[in-house]
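Everything on this sheet refers to the single structure shown next.
Complex shown without one protein chain; remaining protein chains in place.
Naming follows writing order (A and B), and every chain is counted from residue 1.
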Amino acid sequence: MSFANTFYNALVKRNSVYVTSIFAGAFAFGVSFDLGVSSFWDNWNKGKQWKDLRAKYVQDEE
Amino acid sequence: MATALSFRKALSAPPTVRTLASGVPSAPLVNLSVRSPAGHGHGHHGAVGPRSDLPAKFAGSVSLSTSSGLVSRSFTGAQTSGVTQHRLLHTTAVVKDAPNVPNFEPYQAKSSDNNRALSYFMIGSLGVLSASVAKSTVTEFLASMSASADVLALAKVEVELASIPEGKNAIIKWRGKPVFIRHRTQSEVEEARSTDWKSLRDPESDESRAKKPEWLVMLGVCTHLGCVPIGEAGDFGGWFCPCHGSHYDISGRIRKGPAPLNLEVPQYDFTEGDEKLIIG
């Protein structure tokens, strides 16, 4: 109840704040979603991708 | 006053009404068309049209018969289906306030504050996701207009500097245009640097044109009409354009002839150790 009111009063009450927070949220969401999906992807495909193999061949040459 | 009289007669009819299959109420011997006499009663002037709760004309008629007095007939266009209902007057269902409208109370929000916050949160989330998706769409679309990978791969050229001896020109192709690379001798460097460049047509110092004094890198396209100048020729020991006679000096600056500008210097860089020149 109080959380709902806090949310409403902090973000929604003024439309300018609401719209601004939506765009700021979109930016933050875009970055974090990319990071999240990438980390899932890298975790799922651990050891298969080139970035996991690259160190081996770079060290071999030196 | 026959109507008033027969009205009274008709009241003796049995208080039974039934509904025909066509939906028309049938009340034999009850005269529904009877209107209250004009002028009777108080407060209103004259009869006001037919009563709105009467069946239509096609549904029945009233006539006066000598034998049985007033007779009311109900007509029906549709044949009865064989199943008819007896509805006695007292069986009429109780009129509800709004029959068949469900009660929505169980669906009403328990807390209007929570409900409001949730609604705004969902609308805000839709906005966040849509903005994010729209941004990605626009970015990807714009990215599709940039140069493709095979073009970018050709956009840089590496030149082995050791293959160009001192005092020699090398011409290489870069993005379809010739690029002059001049390994200048010490005297040429001094000549280029000692020129009073402020009085030239396109004033540029040699220091600003060559990153390393012994290497001069320029696009080999005459700034006049785009011919390719000839190296080690012309009045100033640099380049000479055979098309219209523009003379460039050993720093590629225009000195004589119709060309308006110095030969263009592309973006270039040296690798560490000065082994290679990367143009682009």
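In the analysis below, a residue touches a chain if its C-beta (ideal position, glycine included) is under 8 Å from a C-beta of that chain, and two chains touch if they have at least 3 such contacts.
Methods note: contacts and distances are computed from a predicted model.
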Identity of the absent chain, which is to be given by its UniProt protein name, from "Cytoplasmic tRNA 2-thiolation protein 2", "quinol--cytochrome-c reductase", "S-adenosyl-L-methionine-dependent methyltransferase" or "Iron transport multicopper oxidase FET3": "quinol--cytochrome-c reductase"
Per the touch definition above, residue among B:Ser132, B:Thr223 or B:Ser251 touching the missing chain: B:Ser132
For chain A, residues in touch with the removed chain: 33-34, 37-38, 40-41, 44-45, 48-50, 52-54, 56-58, 61
Chain B residues that touch the omitted chain in the full complex: 20, 26, 28, 36, 41, 43-44, 48, 51-52, 73-74, 76, 79-86, 91, 93, 97-98, 101, 104, 107, 119, 122-123, 125-126, 129-130, 132-133, 149-150, 153-154, 158, 171
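Everything below uses one rule, namely that only the chains that are shown with their structure count from here on.
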For chain A paired with chain B, centre-to-centre distance based on mean C-alpha positions, whole Å: 26
Residue ranges of chain A in contact with chain B within the complex: 1, 3-5, 7-8, 11-12, 18-19, 21-23, 25-27, 29-30, 33
Chain A-touching residues of chain B, taken from the complex the two chains share: 111, 113-114, 116-118, 120-121, 124, 127-129, 131-132, 135-136
